[in-house]
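A single protein chain has been omitted; all remaining protein chains appear in their positions.
Note that the chains take the letters A, B and C in the order they are written out, and that residue 1 is the start of every chain.
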Amino acid sequence: MKIGLYPGCSFEGSSREYAESLRAIAPALGVELEEVEGWNCCGASSAHSLDHTLSLALPAKILAQAEAQKMEELAVPCAACFNRLASTRTELAADSSVRATVAGMINMPYAGTTAVRNILEVLNRVLTPDAGKSLPKSFPHKVACYYGCLLVRPKSVVHHERMEDPMEMDDLMKRIGATPIDWAMKTECCGASFSITRTDIVGRLGGRILEDAAARGAEAIIVACPMCHSNLDMRRKEIERVVGKKFNIPVLYVTQAIGIALGIEPKALGLQRHFVAVALEGKNKVPQNAPARRSAAVS
Amino acid sequence: MFESSVEERENSLSDLLLRTSGVSVQRCYQCGKCSAGCPAASEMDIAPSVVLRLLQTKSEEAERRVLSSYAVWLCLACQTCVARCPMEVDLPKAMDLLRAESLRRHLVHPNAKDIVAFHTSFIHTIKRFGRLWEIGLIAEYKLRTRHFWQDVVVAPVMLQKGKLSLIPSFHKSFVSRIFSRIQKQKEYSA
Amino acid sequence: MSRIGVFICHCGENISATVDCEKVAKTVAGVPGVAHSVDYKYMCSDPGQNLIRQAIKEKELTGVVVAACSPRMHEPTFRRTCAESGLNPFLCEMANLREHCSWVHAKGDATTKKAADLVSMMVEKVKRNKPLFPIKVPVTKTALVIGGGIAGIQAALDIANAGQKVIMVEHDPSIGGHMSQLSETFPTLDCSQCILTPRMVEIAQHQNITLYTYAEVESLTGFIGNFTARIRKKAKSIDEKACTGCGECATACPIKKIPSEFNARLGLRSAIYIPFPQAVPNKPVIDRTRCSYFKTGKCKFCQTKCPANAIHFDQQDELIDIEVGSVVVATGFNIKETSFFPEYGYGKYKDVLTGLQFERLLSASGPTLGEPRRPSDGTVPKKIVFIACAGSRDPAKGIEYCSKICCMYTAKHAMLYKHKVHDGDAYVFYMDIRAGGKGYDEFVRRAIEEDQVNYIRGRVSRVYERGEKLIVRGADTLLGAQPVEIEADMVVLATAGIANDGAEELAQKLHVSYDAHHFFSEAHPKLRPVETNTAGIFLAGACQAPKDIPDSVGQASAAASKVLGLFSADELTREPLIAVVNRSAPPVFSTCVGCFTCQTACPYNAIEREEIKTRDGMLIKTVAKVNSGLCQGCGTCVAFCRSKSIDLQGYSNEQVYAEVMEVLA
Partner (left out) sequence: MDSQFEPKILAFVCNWCTYAGADLTGTSRIKYATNVRIVRFPCTGRIDYNLLLRAFAQGADGIIVSGCHPNDCHYTSGNFHARRRWMVFRQMMEYMGIDMRRVKFSWVSAAEGAKWAEVVNSAVADVRELGPSKAFQAMAREVA
C-alpha cells in the first residue's frame, strides 16, 4: 500500500524514534510512505490559541501540497498534527468563503480531495485480523493503550463512535500477542500543550495516568502521539516530583511495539532514545536479519 | 464582586461568538458538566461553565472578567467538555476566540504571560524556519520569560539522545509569506 | 322552484351600525328564488325565531338563510328552529355578517355591498342544499384495554365497576407493570405491592373483565363504537385450566441462569417461570427462546415433574377476534439502559445501576430481600451517588425532554437508602429539582433536612473504577462550578423514561399519532388530554409521556369516564356532513372508475371497495364506498377524485361552485 506521509516537526526532533520505528516497520508491513514535499509546521496549539486564520492556513498549505502530489490519503503519525489537519479539512469543507480566503493566503489551489488518516487507522488497515494472524504473536506483554485527546475528539472532526472507550489500539496490540488492560485513563488529557509553560499541570495529569496504568499492572504504556510520549517519558522526573512516587513503566510508540514483535532490533526502533529505559523484549527474539523480516512481512 | 447587568449590548462577545464561530453561549443551561470534566478546572480562576454564564449576561464588566481571566489561557483544548456537553456548546472553539480577543484588548492575565510568550515564540520559529526548531523555540522562550534555568536538566539529555538538532532544518519557505498575507488582510479588515 | 327565506339580523347595533340591513334585505329580495326577505333587531331572540317559524309555514319555504353572527355561534340554534317547524335543519345556512363584515369594516356602501354578497352567496348555496339526516351508529359496549400496568388496571376497573364489559390485553405473563417492581412510592412511602396487588387480583376475579396475558394486539379495524380487534395469545405451553401454579416445574427446570426481567436483570429465573410471587395470573409460561427442549428437542423435565400434567409443548399461538366499542391504550413506558452512558461506564461496571434496578434492591421481594447490596461483591455500599437527568434533557444524546419522575424517585431512593444504611452517605447530583405536586417538595426537603442527603447542583462528567471504588467526577455549580470528586461504592443513574419498544408499530396498527420520541399524542395538549385523534381511542398513563402513579391513575380514570360516556347511549349520532360516492341507474351504476386515489388520500381509512354484481353474482365493476362510521367529512377525497364521483354532503361541488359564481356574477 502506497500512502502519503506528513511527518510533522517532532519527527525531526523530540520524537525521532517514532519516525525511525515507523520507517523500520513500514517495509515489513508492505507500506510505502511518500513524504509531503517541503512540508511546514501545522501550527499546533499555538496557532489556534492566538490566530484562527493562521490555524487554518498552515494545515491548508500542507493539504494543498499533498493534493498537488496527487495523494488520496495522508497518514499523519502525530495525533496533534492529525487533529489540526482534520479540523482544518472539516472547517474548509463546511464553508466555501473561508475556503476561498485560505486558498488566497496559501496562494495555492485547495479542493479538499486528500483524506487525513491517523496512524491507528493506517496500521489497522494493513494489520487486518487475518494479516494479524500471520504476524508473530511475539509481544507477550501487559500493556495500557493510551489514546489521549486528539485521536478521539471532538465528535465533529473525528467522528469516533467509542469516544469514551476507543479500542483500535487495543486490537492492534492483541494482534501482536500483547494483552491490553481495561483501564480508566485511556482518553484523559496529559496536559500536552503545557509541557514547557506549566510543567506542574503536566505533572499532575501525567501522574494520574501513570498511577492507574501501574496500579493495574501494565508493563508498558503504548501511545500514538509525540506530545503524549514526551509528556509521559521526557517529563517523567517532573511527574514523579509532583506525585511523590517513582514509576519505571516505559512508554512505547505503537510502531515500536509492532517493531519489537516483528523482531526488528531495538536500535532501529530508537528504543535507546527514551528517557525511561525499555526492558521489554519480544518472545523468540529474532536476530535482525532479512529472512526474519520477510517471514513477518504481509502484503 | 460585580453585578451582572441585564441591559442588552450590541456586539457583545456572545453575539461575536455566534457570528464568527457559530457557538451559542445562550444554549448553555449551566449544568456544569464541562467544569466537572475539565482537567485544568482546578487551576482556573473561573470555571468553564462560569465563563459561559458570564458571557450570557452580555454585560461589559462580565466580559472584561472573562477576557482578563487566567482560565481562557489554561484551556488545554483537550475537547473533553464539548465531547460530553449535553447542549453541544463548543467551548474550546469559544476559548480560541476569547484568547484572541484578550490579546487584542490587552487584557491578558499576568500569570498567562509565559503561555503567551511560548505561543508567540512558537509561531515566530515557524515563521522563520517554516518548521519547529526546538532549540530556537526554547531559546526565544527563555529570552521572553527569563526562565533561564528551566529545563536545564532535560535539554542536555535530549541532545545526547539525539532528540534536539542544533541546526534548524531550514525551509526559507512560503510560510513567512502566508504570515504577511494574513497580516495584510488583518490591516485591510481593520 | 325553490322558495328561500332570508332573515337579516341587526344584532342590536352590532351589525346595523355599519351595515344598512334594510337595504340588504331589499337587495336580496330581488334574487331569483327568494320568497321572503326581512330584517329584525334580534333574530336569536324568541320573537326573532318565531318570525322564522311563521315564515316557514306561511311562505312554505324550501330553504332558510339567517344573516347574523358566525355560524360557529348560532348555527345549531337556527337549525333547531327550522326543524321545529318541519324544515330539514340542513336546509338552513347562516351568512356571517357580524364577525366577517360589520365588525371588521367601517360604515359605508362597500360594507353593505359585501353584506349583500355574503347573503346572496348563501342563498345560492341553500338552493342546492339537500335534506340530510343524522347518522346513527350502534355501539358495542365492550372496552379493550391494552396494557395491564397501573393505568390499564385503573381504567379497566372503573369501566367494569360501572357495569360495562372490559377485555384487557397484557403483553407480559403477568399484569402489574412497572408499579409491581417498585419498592415504596413517593411522597407517602407506602409499599407499592401492598396497594397494587389487591387491584391485580380484582382484575382477575371481576366478572366484567376478561384478561388475556402473554398476548398482543395483532390488528384493529373498524371505527368508534364498532372496532374489531385481533388478539394474538402467545403460546404459554401451559394448560392454564389444569395448572395449579404449584411451581414444581420451575424448580425442575435445569435452565436457571436467565436474567429476570422482573428483577431488572439483578436476579435470575428459569426457562419455565412465574415472573414474581404475586403474579396475576399465578401460572408459569415457558420462554421458548431459552427452553432447552425448544432449542435442542431434549429435556421435558418440567413435564415429568408436573402433577397436573398441564404442560403442553405443542401448544400453538391462538388468534382471537373481538368486537369492542372503544379502546384504552395504556402500554406504559420503559427506561434507558446504563449502556447509554459511555462516560458513566458503558454499563460495564456492575455497581452502576439504573433507578429501576435500585428499586429492586430496595424491594422486600427483590434479589437482596430489600437490603441494598453491590451486585459486584454483595457488600452494603457505604457511599452512594445518585445522578439525576442521566439522559433526560440531553439533546446531544437525542432526548431533549424532562422525564418528570426522576427528581422524585431519586429523592425517594436516597431517603430509603439512608433509612436502611444509617451510617451511609448519599449524594445526589442534580440540575434542577422539579418537585411540583401535592406534598412533593416537602418530600424532597425531608430527604435533605431530616435524612441529610447531600444534594450537589451539577452534572457528573465521568464515572470510572479505581480498585473497589467508583470515582465520580462532578462539579458544584453553586460554588463557582468547582470540581467535586467522590469515591463511591455504588452509582445510581436516574435514566430517562422512554417509549416502549414497539410503540411505533402499535400506533400504526391503531391509527393514532405519536411524537418524535414515539410517545402517543393526545388530541389536544390542554383541552383533550386523554383522547387521541382517532374517535373512540383513548390514552392512559406513561405511554403518552413519562408520568408518576397519581398522574397515570388520574388519566386512567379520565379515559374510563370517556369510555363510559360513549357507552351511555345505544347509538351514536353523527352529523351527516360526510362524503358519498354517487350511484346511478344501470348500466352505469356509478361514475366511479375504481381508481381508488381517494383511498390513498383518506386520513381515516374510511374508503372501502364495493363490488357491483349481477343477480347471478357476476362482477360488473368495483367502485369506492365511504364507510359512514369512519368518515369525518374532511373532503380530501373529493378534491382528489378524478371523475368527480365522490362528493361531500353539505359542501358539495355544486354548492361551493354556486357560491363562487354568485359573488363573481
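Following the convention adopted for this analysis, a residue touches a chain if its C-beta (ideal position, glycine included) is under 8 Å from a C-beta of that chain, and two chains touch if they have at least 3 such contacts.
Just so it is clear, the model here is predicted, and its values are computed rather than measured.
> Let's see if you follow the contact definition: name the visible chains touching the chain that is missing.
Looking at the complete complex, the unshown chain comes into contact with C.
> If I consider the whole complex, including the chain that's not displayed, which of C:114, C:283, C:412 or C:473 touches that chain?
Result: among the candidates, C:114 touches the missing chain.
> One chain isn't shown here. Among C:26, C:100 or C:206, which residue touches it?
Considering all chains, including the one not shown, the answer is C:100.
> Pick out the residues on subunit C that sit against the missing chain.
70-72, 96, 98-100, 103-106, 108, 110-111, 113-114, 117-118, 121, 513, 533, 577, 601, 603-604, 632-636, 638-640, 648, 651, 653, 656-657, 659-661, 663-665
One rule holds for everything that comes next: only the chains that are shown with their structure count from here on.
> Taking the touch definition from the header, please name the shape of the chain graph: line, ring, star, complete or other.
complete
> Between chain pairs A-B and A-C, which one is joined by a greater number of C-beta pairs in contact?
Answer by contact count: A-B.
> With chain centres taken as the means of their Cα atoms, state the distance from subunit B to subunit C in Å.
54
> Quick check: how many Å separate the C-alpha centres of subunit A and subunit B?
About 24 Å separates the centre of subunit A from that of subunit B.
> In angstrom, rounded to a whole number, how far apart do the mean CA points of subunit A and subunit C lie?
55
> What are the residue numbers in subunit C that touch two or more other chains?
In subunit C, residues 343 touch at least two other chains, as defined above.
> Give the residues of subunit B that touch two or more other chains, as numbers and ranges in rising order.
Answer for subunit B, listing residues that touch two or more other chains: 80.
> Can you list the residues on subunit A that touch subunit B in the complex?
9-10, 12-16, 38-41, 43-55, 57-58, 61, 101, 104-107, 149-150, 153-156, 163, 188-189, 191-194, 196-199, 201, 205, 234-235, 237, 272-275
> Sort out for me which residues of subunit C touch subunit A in the complex.
Touching subunit A from subunit C are residues 342-343, 346, 464-467, 471.
> Sort out for me which residues of subunit C touch subunit B in the complex.
343, 389, 393-397, 431, 457-462, 473-477, 480-484
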